[in-house]
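Let me begin by presenting the structure, written as structure tokens, before commenting on it.
A single protein chain has been omitted from the complex, and every remaining protein chain is retained in its original position.
Right after this comes subunit A.
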Amino acid sequence: MQNSPNKGVFPWLTALLVAAVLLSACLGAIDIHIREIAGAAGKLFYNGSDYTLHERVFLEIRLPRVLFCLFAGAALAVGGVLLQALFRNPIIEPGLIGTSSGAAFGAALYFVAGATFHFHAGVWMLPLAACAGAMLATFMVLGLSGSRENGKTGIVTLLLMGIAVNALFLSGTGFLSYIARDPQARSITFWNLGTLSGANWESVVITAIVVTLCCWRAMACAARLNLLMLGEEEAQLSGVGVKRLKMEVMVINVIMIAVVTAFTGVISFVGLVVPHLLRIWKGADNRYLVAAGALTGAILLTAADIAARLLLRPAELPIGIVTSLAGVPVFIFLLKKKKYYF
């Protein structure tokens, strides 16, 4: 990003991220004072064992949630950036190529089949089922659109297959909701609304590794995506292996979004709104969009999580409701503008 006109963006985003993280660490159903956070960190560092309740809440529940939220927000936003660049279409988000609907189907299948067959395979079964569903749906989209055009993955075909496969998996989830017993149906519904309340250290470690690696690969693809935005033939002439690039971006996207969705449920609009906001701010260079998208996604999802925890406290709103409520007006505003900044 050297000599980039977007350099001034990053100090702002970093400052906002730090503020969001601090607020998120302190605010919630339980307000945790900064002194308690420092106390908890100190005891952790010096192997202390006499933790107060608030210190334990911070270390066991709040901190993993805050960190998980950062990686989840980054993943959702970077996923949006990658897909919008790949499809050369500003209205695309990861949900459109089957990832979210596949994950929702996998989770619903677990809720219904697990309870019907008294099938218990530990806490990892739900994320695994959601992840498998997301991968199945996305690779179905890829496989079906590849065979249509003599092995080439055409963008339009990919998009249409995404719509078809999405419909298939949404119908599957609908069917499972219909045959589910009341508690199962409600579990499916709440999972579809998204929540970060289940974050723990295991999920943080897994998500951190996956999202960091995927974002690193996404950065490596960003310059080639810039060339792809000029057109496939132009990109090919510039030495970009278009087919390989498309496959790489899709694989990065599906792995990243599937892992995050598996732990959170469906969270909409972050992947759609963040790239738009950033394009309006400083343009459509994908190298800038990937890096700034990761930071902005983390900030926005953290802000949404704070709202989800505070609006009805001590109860909690599903975060998917907050992101949709905030995202829809922003999205309509962006659509109403004549210029799409793409």
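Definition applied: a contact is a pair of C-beta atoms (placed from the backbone, for glycine too) under 8 Å apart; a residue touches a chain by one contact, two chains touch by 3 or more; residues count from 1.
Quick note on the criterion: contacts and distances are computed from a predicted model.
Visitor: One chain is missing here; what is its name in UniProt, given the choices "3-isopropylmalate/(R)-2-methylmalate dehydratase small subunit", "Selenate reductase subunit beta", "Putative enzyme related to lactoylglutathione lyase" or "ABC transporter substrate-binding protein"?
Guide: Of "3-isopropylmalate/(R)-2-methylmalate dehydratase small subunit", "Selenate reductase subunit beta", "Putative enzyme related to lactoylglutathione lyase" or "ABC transporter substrate-binding protein", the absent chain's UniProt record names it "ABC transporter substrate-binding protein".
Visitor: Please pick, from A:Leu63, A:Ile188, A:Val211 or A:Val249, the residue that touches the omitted chain in the full complex.
Guide: A:Ile188
Visitor: Have a look at A:Lys43, A:Arg287 or A:Arg313 and name the one touching the chain we're not showing.
Guide: Only one of A:Lys43, A:Arg287 or A:Arg313 touches the chain omitted from view, namely A:Arg313.
Visitor: Could you list which residues of subunit A touch the chain missing from the display?
Guide: Within subunit A, the residues touching the omitted chain are 28-30, 53, 56-57, 60-62, 123, 126, 170, 173-174, 177-178, 181-183, 185-190, 192-193, 195, 197-198, 200, 309, 311-318, 321.
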